[in-house]
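A protein chain is absent from this complex, but the other protein chains hold their places.
Entry: subunit A
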Amino acid sequence: MKEFAYQRAFDVPGALALLDAGSDARFLGGGTNLVDLMKAGVERPARLVDVRGLPLNRVEPTADGGLRIGATVTNSDLAAHPEVRRRYPALAQAVLAGASGQLRNMATVGGNLLQRTRCGYFTDVTRPCNKRVPGSGCPAVEGEHRNHAILGASGHCVAVHPSDMAVALTAFDAVVSYETADGPGELPLTEFYVPVGDTPHRETSLPRGALITGVILPPAPVAARSRYRKVRERASYAFAIGSVAAALDVEGGVVREARLALGAVASRPWRARAAERALTGARADGEAFAAAADAELAAANPLPRNAYKVALTRNLMVAVLTGLAEEAAR
């Protein structure tokens, strides 16, 4: 494999300087995706700047009642954090639904956000892929696409985003904070991931050379009653074929507030705003939940062999919302 240099950063300015010091460098978090991609030849950086030792490994309450999650917090620590479990249970559940214990011990929040799709054409350098080699084509449209996108895709790319964590973060209006040589910045997660369009190789709006320093979760009382459910082709250690992060505030049988995000349906975590609109003010019953799911999935545009995902996602939304409503009624 290609030889590469490895450097360690110990503070944010140092990390930015190291990245900037030459061409073709990447930040390395837990390496649970980047190193795999290097082995597969998909990524061929000349230099890795290891940021896992940066002092960004804390989960702290913010003054307004939210949480600030450092970029190098491991998935394991995030899922185990008492405030995460209390205030945003769906986030802890989402993290625990991903990967394995060993991987979660290594994987970081910042790296999780930047992981790449597991589309088998993307990870096979002998095949065309617009995401890997812009303009080379997308074999998935005509080929294997059982676990590809049903929402927001384009003819240029139908891959799905693999993260579970990001689905829950999307439901809770998370904001990504980053640092650049020119100063800090912030991006709501829904703007952090950009639509596929005809540039599937451009996945985020993170400025070039920027270092993710953390994720801010705004206060969201509704999130205290939230759930993440993931369906996959085996019971563990597989990427989702459908997932839902949902939060529901019900009073007197009526939905006051709902949060809903979907995984494994699009190139990015999918905030189900149409469903949320349909739910708000509706009766908290199966009929309304189904109508909300249908409202969201009206835009679904499945491929010949992934239409099952529409039914799966619909059923999953209804099941999770029903569970939350039952919990609220108890």
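The working rule: contacts are C-beta pairs under 8 Å (C-beta built on N, C-alpha and C of every residue); 3 or more make two chains touch, one makes a residue touch a chain; residues count from 1.
As a working rule, contacts and distances are computed from a predicted model.
Per the UniProt record, the chain missing from the shown structure is "Oxidoreductase", taken from the list "Oxidoreductase", "Octopine permease ATP-binding protein P", "ABC transporter domain-containing protein" or "Sigma-70 family RNA polymerase sigma factor".
Among the residues A:A9, A:L114 or A:I241, only A:I241 touches the chain that is left out of the figure. In the complete complex, the hidden chain is touched by one of A:Q7, A:N57, A:N105 or A:T123, namely A:T123. Against the chain not displayed here, subunit A makes contact via residues 1-3, 40-41, 118, 120-121, 123-124, 126-127, 139, 142-144, 146, 231, 233-239, 241-242, 306, 308-309, 311-312, 315-316, 318-319.
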